[in-house]
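Each chain you see keeps its place in the complex, though not every chain is here.
Chain lettering (A and B) follows the sequence in which the chains are written, and residue indices restart at 1 in each chain.
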Amino acid sequence: MAKEKERKDDRPVETKTWRAMYRTMVKIRLFETLAGEYFAAGQIPGFIHLSIGQEGSSVGVCSCLRPDDYVATTHRGHGHMIAKGADVKRMAAELFGKATGYCRGKGGSMHIADFSIGILGANGVVAGGLPLIVGAGLSIKLRRTDQVAVVFFGDGAANRGPVHEAMNLASIWKLPVLFVIENNQYASTTPQSYSCAIGDLCQRAAAYNMPGYGVDGNDVLAVRETAARAVAEARAGQGPSLIENKTYRVRGHFEGDPQKYRDAAEVQRWQAENDPLRRFEDFLRRRGVLTAKKIRRIEEEVRAELDAAVAFAKESPFPRPEEALEDLFV
Amino acid sequence: MSDRLLTASAALAEALIEEMTRDERIFILGEDLTAHAGIFGQFKGIPEKFPGRILDTPISETCIAGCGVGAALTGMRPIVDFHFSDFVTCGMDELCNQAAKIRYMFGGQVKLPLVVWCPDGAGLRAAAQHSQSLEAWFVHTPGLKVVVPSEAADVKGLMKASIRDDNPVMFFQHKRLFRREGPVPDDPDFVIPLGKAAVKREGRDVSLFTYGSGYFLCQEAAAELAREGIEAEIVDLRTLKPLDFETVAASLRKTYRAVIVHEACLTGGFGAELAARIQAELFDFLDAPVLRVAAKDVPIPFSPPLEDFVLPRAADVVAAARSVCNR
């Protein structure tokens, strides 16, 4: 928690927003925890990637967005969905493969979307969201609205070619796009320090003539501050930014990952010292925005909401087999 | 309303201009579009008429394709120019893992009105990496429609239908046919619905099923065959997916014999799919095997005698038709 103390608490108090952000972080944490449990229990088919420990990034960024802004997310996208305002009931149902899920059971964890709130979809292809978000940015520019378009991607994704094309294109056209790298130190089994020729991914912004910000991704307010600035610039027509939220993947790459590539001690250290949720909680308590009692209430409310979501998912029917033939073409 | 003679290129531009006038959401995206109105001059008039709606990109096929997808998902109706169809390889993920799957895997939440315009085909001595006909890859990718026009009128009518379609459409137009003229109806509502083949020549002896440049080989072959007393029916498929199998079946039930003609290489080409379906669904109507005329199974070579040898010729169609008729 050391890092928090260094920070001067001179920010104007945004009680309502902060509380909402906190609640969202709790919701993500609990959603992911439950998803892990139901996956382990064999009730969620396929495979799932959890974002526990990365709530600072999703909530920090999405707290700056409007419902009509766009977000493209990743295989590790539950947190972004919830932070953007998705319905956890329909999310849970989708993970369970049910007909009431966001995608009527066709997508699963790796392919959820809610176009009604601007979520253009999770993506099973690493870095797959970047070209799409440039298209969304171009669309905004052509339609002359002041929306912004945000893409989340990982440190591993950052080494794929489409990233280069997307950042260059967004820059020459000054599109309202935020490129948000969630550098959680690993891409599957591969440490970021191995896969990338430079230490700070945000430095690559210079290659595209856009601002690049390296942020403590486990400090949700630091993320929010940076994102707010980038969003404001994007809305004002000043073009794209690159934000690198430095964070840590606490769980395995996927649930069930044997994780031979790292020590358990490393994980524990991050959890103990640098949990974005605990850090924010401490901050809010110190600032008097939340009390232990209020926190408990939030936790209970969120728990109730998620229990209801899981119940909904469990009780929902599977799709009928023939529904597999629907939804291909308009 | 009468027909005018237009080149395939002019027919394309006319379709685009009419549709872009009708619907503000349509725009064109690709490399080197504005200076010369497309590298083949195929967008003549559009840069002047619609400034800001035909956009030059850097050389970034992956992002261009993805950009089309993202714009289509957010209220626009993009047309992506792929420069040469050979470079679909550089946007394959965006086309096949994104565009083709997005509507389906998200449970029908959204529509994706995207046209991917791919100039394809050989015969220009452009060698292995600028001469391919790759439509079969996309026919094997659920979620994409695949259109391959032959004559100028088809280009116009099918492009208009493709633009109006709310699904991703791969539109292949043969480079060597851009300057070829054909009659085009003078009617702004002239649209050829996707999934409708056209019987372009009636005949009772053999059905020639074809599309794109293959159509002109069939025309030539049919004239030759007629001199020999064989009346070939030419069915221009126009859309490969969805396929108008009814028209195919009706023709076959009349002629009992089929030859399939396309420029893409033989093995695994669209002809395989069509032959497989015909023999499966019309087995008892077949008096002879369904034959395929296609390019030989090598990359397209550069040197004229080599390229000419690899590509299918009208004589090959004649020979195949003769052989099924004389069985």
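In the analysis below, a contact is a pair of C-beta atoms (placed from the backbone, for glycine too) under 8 Å apart; a residue touches a chain by one contact, two chains touch by 3 or more.
Source: prediction; values computed, not measured.
Just one of each chain type is placed here, yet the complete complex contains A x2, B x2.
Keep this in mind: only the chains that are shown with their structure count from here on.
Against chain A, the residues of chain B that register as touching in their complex are 27, 29, 52-53, 55, 57-58, 60, 62-76, 78, 93-94, 97-98, 102-111, 142-143, 145, 165-167.
The touching residues of chain A, when paired with chain B in their complex, are 70, 72, 101-107, 111-116, 120-121, 123-125, 128, 130-140, 142-143, 149, 161-162, 165-166, 168-169, 172, 326-330.
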